[in-house]
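A single protein chain has been omitted from the complex, and every remaining protein chain is retained in its original position.
For subunit A:
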Amino acid sequence: MNDRDKEYRVIFLAEAQQSYDQISTDIVKLEKDPGNEEILDEIFRLLHNMKANAATMDLHAIAELSHCLENVFSSIRAGNLVFEGNRVNLIFKAIDYLGYLINNIAKPQRQVHNEELLNDLNDLVTKGEVSAGLLQENSSSFISKKLHLSDSVSIPVRKLDDLLNLVGELIISRDHLINFAELSENQQMKNITQSLSRIADSIQETVMTARLVTVSSLFNKFPKVVRDIASDEKKKVDLSITGADTTIDRNVLKLISDIMVHLIRNAIIHGIENPKERIKKGKPEEGSVEISATSEKGLVFISITDDGGGIDTKAIKDKAIKNGILSSSRARGLGERETLGLLFVPGFSMAERVTEYAGRGVGLDIVKSVIDSIGGDLRIESKVGKGTQFIMSLPISMAVKAALLFKVNENNFALPLLNIHVVLTVSNGMIHNVGEVLVLEHKDEMIELIYLHDFLFKEMDYSSHINLKREVMDVIVVWYNNKKYGLVVDQLLRQQEIMIKPLQNPLDDNTLFSGITLLGSGEVCYVLDVAGTSKAYEQKENKVQLH
């Protein structure tokens, strides 16, 4: 048995024990109130789930018994059988045996069918009666007198959230202490701090892992989603999933579940061509959708790739000009990637046809804003005729993030690593002033620069005129809306894990920052929001154009 199977067993056991306890409580209630349909439904549901789960775990004795019991309760529900007399005893006995099987899950030699019991249960359903004789003995030999309590507990996500917040506070205190210890001459102090910091690290690690689930819990639903949409659209689609065992924070997974369904719908409805068209284009009749998840350095990348028609950037430009989002002169200068980024502009939808699944205005802008809200990023790559790929980069956890710290105007700032494309040190000569815009030439690419010192601290007029006294500058290149921006900082500090606290009134109107954090030195550090910053920058640019 590999680790995954072991893990599933633990989960099954916990659930089964819970269900068993619930069923036991319910049948006692039912004995007093035999006609209660709510209780009957509940028992039926629990047995049904247990049957299905046990079958997938290859626990046949449990599955078979649950199945027979389910039939019995089905008859009771249908009114063919009344829950009274010696039938009650038989059912109690059967449920006791179910409990015995569940509690001995780890012992294969005890996972045996109780033929007598199963026959009686089947008789009960078919004949409506039990032979009275064999039910006289009160105590069943297989019931352990010891009450069994489950080895695992289920915890509300809320509590894990609280715990994670506390861990964040702990980390801040730890950093504080480390700073303090470094200044101190006392060796013992240093040793204690070191061991404390090790413990804090492993607490953090443990809490973070406790919140992680595999993406398979979401991905497993996709085959059916794909099948349904494809058959409605009369298209043939083959879905392949890789990396389903990648783990991610449960809350992040929950947030992206609707987004993923939306992107899959888009891929099938707008991406994949119908079979005739595909054959004409020399593609296989069956379209392909690939969903893949990988994790790297605290980030999870999920991509959705189709081999459909791709997105025509010219059509995007035309539509953007028609909708007044873009001036035609500006459209000409727009690169392929940046044009695809227009799909994220609110209200922009390329769907020409309204179907049940897409094209109702719930466009990519919403997908993008949800991903922005958790500090992730979404990128599109597309080739006309070849297909489209959406790549989400997501934080493994929502509250604690790896970030790069830097200084601007003597103030501390942080930028989540997730948003950072690359960090460059550039000399003055590589920066050009094109009109009002500062541009960095890097590897045949022109990257617009935002001089943070002016951008952040010159409230009224922040036209970027870089302080030319500086020969060399550090530039953090970030991605937003398929476009790269270079943030010029005063001084790079270090990389560190930070616990982000959300802004509260009266600061929460400020969209430039996603939160604040406290550094170990006790100093305040603002967490720059890439989405907010680039939006504010673009707004400023538009204003300039108006003049």
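Methods note: a contact is a pair of C-beta atoms (placed from the backbone, for glycine too) under 8 Å apart; a residue touches a chain by one contact, two chains touch by 3 or more; residues count from 1.
Here is the rule we use: contacts and distances are computed from a predicted model.
Colleague: Which of the following names does UniProt give to the chain that is not shown: "ABC transporter permease", "Iron-dependent repressor IdeR", "Purine-binding chemotaxis protein CheW" or "Sigma-E factor negative regulatory protein RseB"?
Modeller: From the listed options "ABC transporter permease", "Iron-dependent repressor IdeR", "Purine-binding chemotaxis protein CheW" or "Sigma-E factor negative regulatory protein RseB", the omitted chain resolves to "Purine-binding chemotaxis protein CheW".
Colleague: Out of A:L13, A:A61, A:I76 or A:I172, which touches the unshown chain?
Modeller: That would be A:I172, which touches the missing chain.
Colleague: Of the residues A:N114, A:T313 or A:N412, which one touches the chain left out of the display?
Modeller: Considering the complete complex, A:N412 is the one touching the chain left out.
Colleague: Provide the residue numbers of subunit A that touch the chain removed from this figure.
Modeller: Interface residues of subunit A facing the absent chain: 169, 172-173, 411-412, 456-457, 459, 501, 504-507, 509-510, 512-513, 516-518, 522-524, 526, 536.
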